[in-house]
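A single protein chain has been omitted; all remaining protein chains appear in their positions.
As written, the chain order gives the labels A and B, with residue 1 at the start of each chain.
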Amino acid sequence: MTTAQAQATLYHDIPEARDVKVAIAGVDVHYGDKQALFDVSMQIPDRSVTAFIGPSGCGKSTFLRCVNRMNDTIDGAVVTGSLKIDGTEINDKTIDPVVLRASVGMVFQKPNPFPKSIYDNVAYGPKIHGLAATREELDGIVEQSLVKAGLWGEVSDRLTDPGTSLSGGQQQRLVIARAIAVNPEVILMDEPCSALDPIATAKVEELIDELRENYCIIMVTHSMAQAARVSQMTAFFHLGNLVEYGPTEEIFTNPRERRTQDYITGRFG
Amino acid sequence: MTEPSKKAATREIVERNLPARYRSESRFRTAGIVAIIVSVIILVLLIGSIGLKSLPAYTAWQIHLPVALDQALVDPEGDSSEASIRQGSFGRVLQNGMRETFPDVSGRSNMRSLFQLYTSLNSTRLMDQVIADPGLIGSDYVFTMPLGDDLDLYLKGMLVEDRSVEMNGVLEIEAGRRRTNIQSQSADFAIVLAELQQMMIDEALSLESRAAANRTLMASVDAEEADRLNEEAARFDQRAQVLRTDAAGENGQLELSDDLPSVIVEFRGGAIRMNRLDLNGQGGSGESILSIAENRSDEAWTLYVVDTPQARRRIPDNQLIWTRALVERGIVTQAFNHYFFANADSREPELAGIRGALNGSILTLIVTLLLSIPVGIATAIYLEEFAPKNKFTDLIEVNINNLAAVPSIIFGLLGVAIFIDVFSLPRGTPVLGGLVLSLMTLPTIIIATRASLKAVPPSIRQAALGVGASRTQSVFHHVLPLATPGILTGSIIGLSRALGETAPLLMIGMVAFIADAPKLSLEGFTEPATVLPVQIYLWYSAAERAFEPRAAAAIIVLLTLIISFNAVAVYLRRKFERRW
Partner (left out) sequence: MSVISLVALALLVMVAGGFYMGRTRAIKQVAGRSSELHSLPNYYGYYVALWTGFPALLLLAAYGLFGAASTHSWTVAELRAQAHEMSAQFEGDLAANSEYVQLESTLESLELTVNGLREELARLRRANDADRDPHLIQLRLEEQRSSRALLALAGTSIEDYRTGVATGMLVTARETGVAASIRAGFFLTHSDIVRAELFMSDARKIARGETPSELLPELEIVASRLTDHQNTLRNSVGLLVLALAAIALLWTRSQIQPQFRARNNVERLTTVLLIAASILSIITTIGIVLSMLFESMRFFSIIPIQDFLFGLHWSPQIAIREDQLGQSGAFGAIPLFAGTAMITLIAMLVAVPIGLFSAIYLSEYAAPKFRTIAKPVLEVLAGVPTVVFGFFALLTVGPAIRALFTSLGFESAVTQSALSAGLVMGVMIIPFISSLSDDVINAVPQSLRDGSYAMGATRSETVVHVVIPAALPGIFGAVLLAISRAIGETMIVVMAAGQGANLTANPLESVTTITVQIVALLTGDLEFEGPKTLSAFALGLTLFAVTLLMNVIALRVVQKYREKYD
């Protein structure tokens, strides 16, 4: 099967029931002279978790950063091709990354709470974007976000403590709360559990599963089990190419590509 | 509210607030750029203003004076020996030379003024030249010496306000015994005359208004103060009155006092300093300065006006006129100021140079280098490679970091209290200065060396130890060579700091006036010396104005040295920069 045909089939693998949130077509990414992504096209459904898997250095993070234009902050990174959210082209000079990032949140591998109180960490987005007119409103947003992130019970009595005083798992959920405080449409997560112990991981996975109700979540993971547990769609990248993309059960039980199968069964990677 | 509409609302709010956010963003960014630009401007201003101030110091107006080196005067014993030449009257030789050049100058005070065109220190220079070449005895010789500092500034246009007006009416000169009368066919002096009169009237007016001010003040002060004010007002009025009558002239002539601009008539081969101007603007009388007056008439002549009154400058009119004549005759010319680079300090700015300070700096830096670099590197190696982690080495470490931030003046106090008072090292010598500076630079060098040792990856050490080298061998044979560029860079920067340091050296007495450049030899280390920055400080605080450009030029030399030190350091850093 040629690549073109493979990709043509991929488009149809989106379950009808869900509408497309992010549509990507022909994306190339260069870091200076080095090309990191080759002609990637895919459609990502809303209200579901899409997992990116693949060996280290294959371009998962790079691709993820295209969706909220974080590649703009890297000197020498050039992204070409089309990226649409709800049909609006975002890989375009006229689109302001600031506005875009307000609706595309991101969570990083290592929890990175700001050197502020727990409250201020969550209130950071609403404050800079001016989402809350009054203090009460802000309090409300902070509480809601912490509740959604499943952290409220643990921190409601110590909101003024520094964010860095929390445990690693709590910090990661704090960062997720921070991301959802601005009501994003898409949440990107780059290996959100790789720095966490199993219990914290389980909590975060649970949280991701809940958030799926309301958000389009794209996550990178190195754990096959995690991809299988939490994602509905899975994309497999290799050497900068999108090799295979489809519903998670299909990818894991019946991959079409030899390389996918080898990777999932641990024969390389 | 449903989720999607909430999201749309969020986006709307974000977009609504965006312009304000971008405005504050651009304000912030501008503040950053402004900060950088301010730093750059200050640097340009600093170097530019000092560079401009230094310009007059690079050239010197010199007198090429023909002198007769009569045996009787310069070699009284007649055996051409050094001892004999040392007894010669070289001052007289120079004076005779000046007299020959201006044969028409007479009178004691005029003579004294004439000999002030140069400093008498030049006679020693002439003597040294004759000692160096006794063959000169008995010959006619052209001796080159710098013009006096004030006249040098005058020729550079920095001492007085002056102007020349070309005239072409016929000028009749009628020589008298004491004064020379001149008469022009047209009213050539009218404009100057009017200016002078106006000046006197203006002065009178200002005196009168001050008197009036005093009188109004009298009402509001006590009696004693009022009396004083009244007296002062009366004095003002009286002086104003005198000025007004003077301005009106007497016997058809205006008298020119020293408080007024000088008016000088210059013509081929002569100059007349006017004492009186006729009120009709056609002539006046004055004294002939350059030549013995004779009756003659001239068609090309110049009116030379020095607006700065004689009473308010350090050099009198006759010296100006002589100097101008010497320039005209080609005896005084401008050349590169080699005195500045070849001489040590001098009381006379025209002979003062940076040579002594430069040698002092070199000697001091040699001591600093010899002491601080070996000790600094040794300390760094010990702390980084050998020292066990314990309280004591921690203490050394904290101590070094703090020592790096101790004000330099404290090291000066240390020098006074320990090296001078306890060890009685000789004050103001390069040994002492170098000792103090090396204690000061030590922390810098230690810190830089440690940083570059730290930058050598542990794998190198492990590899060396792996092939059976001892700890010492691994450090000295493998780690140290790799760290050398970094150590060198740190040392150069430390030394360039030492080169520019002033305060501690002031404390330990390196501020003495040193007229002979210290020799760059072993003895030089224990003789009093001064260093470049201190020389700058000394010149800056000297009274003569001509020292100011020299201080600025010394700064330029110092900055050139320091910047090239730093450039070498940066070059080394770039060239050997290695990413492990």
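What we mean here is this: a residue touches a chain if its C-beta (ideal position, glycine included) is under 8 Å from a C-beta of that chain, and two chains touch if they have at least 3 such contacts.
Not measured: the values here are computed from a predicted model.
*Asks:* Out of B:A72, B:L395 or B:L520, point to the residue that touches the absent chain in the complete complex.
*Replies:* With B:A72, B:L395 or B:L520 as choices, the missing chain is touched by B:L395.
*Asks:* Write down which of A:V20, A:A77, A:V98 or A:A202 is the residue touching the left-out chain.
*Replies:* Only one of A:V20, A:A77, A:V98 or A:A202 touches the chain omitted from view, namely A:V98.
*Asks:* For the chain left out of this view, which of B:I381, B:A464 or B:A483 touches it?
*Replies:* With B:I381, B:A464 or B:A483 as choices, the missing chain is touched by B:I381.
*Asks:* By the contact definition given up top, give the residues of subunit A that touch the hidden chain.
*Replies:* The missing chain touches subunit A at positions 68, 70, 73, 75, 97-102, 105-106, 108, 110, 112-116, 124-125, 128-129, 175, 178-179, 182.
*Asks:* Please identify, in ascending order, the residues of subunit B that touch the omitted chain?
*Replies:* 14, 21-22, 24-25, 27-29, 31-36, 38-40, 42-43, 45-46, 49-50, 53, 374-376, 378-379, 381-383, 386-387, 395-396, 398-403, 405-414, 416-418, 421, 423-426, 429, 431, 435, 439, 442-443, 446, 470-472, 496-497, 499-503, 506-507, 509, 511, 516, 521-523, 525-528, 533-534, 536-537, 540, 548, 551-552, 555, 558-559, 562-563, 565-566, 570
Throughout what follows, only the chains that are shown with their structure count from here on.
*Asks:* Where the CA atoms of subunit A average out and where those of subunit B average out, how many Å apart are those spots?
*Replies:* Centre separation, subunit A to subunit B: 68 Å.
*Asks:* Show which residues of subunit A lie in contact with subunit B when the two form their complex.
*Replies:* 96, 98-99, 102-103, 128-131, 182-185, 214
*Asks:* Across the complex, what residues on subunit B touch subunit A?
*Replies:* Answer in residue numbers: 3, 6-7, 10-11, 13-18, 21.
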